[in-house]
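Our next item is chain A:
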Amino acid sequence: MGAWIAFLVIATVLLVGALMVVSARDLVHTVLWLALSLIATAAAYVALHADFLAAAQILLYTGGVVTLMLFAVMLTRRQSGAQVLIDRANGGLRAALLAAALLGLLVTATVRGTPKLVAPTFNVDSTQALGVTFLTRLILPFELLSLLLLAAMVGAIVLARRDGKGVKLARLAPRVVIGQPHDGGEG
Partner candidate 1 sequence: MNEIIAAGPGLSAWLILAGVLFSVGVYGVLSRRNLIAILCSVELMANAVNINLVAFSRFHGDTLGQAFALFGIALTVAEVGVGLAIVMLVYRQRQGIDIDDLHDLLG
Partner candidate 2 sequence: MNSFPWLSMIVFAPLVAAVVLLAIPTKSRTTTRIVAITSTLVSLVGSLRVAIGYLPGGGYQFREHYPIIESIGINLDLGVDGWGISLLLLTSIIIFAGAFASWTLTQRDKEFYVLLLALVCGVFGVFVSLDLFVFFLFYEIAVLPMYLLIGVWGSTKKVAEAGPFRFLFRLLDIGGKEYAAIKLTLMLLTGSAFILVGILAMYDSAGAHSFSIETLGRATYPRSLQMWVFPALWLGFGTLAGVFPFHTWSPDGHASAPTAVSMLHAGVLMKLGAFGVMRIGMVMLPQGAASWAWVVGCVAVVNIVYGALAAMRQTDLKYIVAYSSVSHMGVVMLGAATMTVEGWNGAIYQMVAHGLMTGLFFALVGLIYGQTHDREVGNMGGFAKSMPAVAVFFTIASLSSLGMPGLAGFVAEFQVFLGAWNGPMPWWALAGVLGAWLTAVYVLRAARRIFWGAGPPARFTNLSDPVGTEWVALVVLTACLILFGVAPRLILDDIDTTTVGYLDTISQTAPPQASAGVRP
């Protein structure tokens, strides 16, 4: 009973947050609603006995990603402003229908096919077990993950770094010719 209440509360918060993320008109609000959703997700992890994961979720996502997002919002709001348009002409309805179809199918599949699994009642020390898993059978992906993060970091820096002169190109005409030689002058 308690588990159900917890589930429903978490689900409600999570979904409301999610719905606000996709519908809020203010970009800052969007990001904040996202933060709420992420925290709700962390709560869900706790409910699912994944404590370490919940912590990681809070730290990495709410602490890292949301902050990044906010920075990005701040950096880019000069022109677009806080208010953003949500729907493209007809795009919203189209998107809603498709998402609804997807949802319907996912639910159908889940209802029809969820394996009859019962959560074990014993309480494993999930964090320790997680550590073991990481360092044994998943050691290779784990190592690779570090490289991936390195790559992402380098990549993000490469892209975000302003090159010397900082010439701003005006918005180019459609079907612009790619690879103009004058681009070589930068750096």
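Quick note on selection: all candidates are chains of the complex that A comes from, given by their letters.
Brief remarks on what is shown
Keep this in mind: a residue touches a chain if its C-beta (ideal position, glycine included) is under 8 Å from a C-beta of that chain, and two chains touch if they have at least 3 such contacts; residues count from 1.
The model shown is predicted, which means the values in this text are computed figures rather than measured ones.
This complex places one of the candidates 1 or 2 in contact with chain A: number 1. On the chain A side of its complex with candidate 1, the touching residues are 1-4, 7, 11, 14-15, 18-19, 21-22, 27, 30-31, 34, 37-38, 41, 44-45, 48-50, 52-53, 56-57, 60-61, 64-65, 68-69, 72-73, 75-76, 78-80, 84-88, 91-92, 94-96, 98-100, 102-103, 106-107, 110-111, 114-115, 117-120, 124, 126, 129-130, 132-134, 138, 141, 145, 148-149, 151-153, 155-160, 162, 168-169, 171-176.
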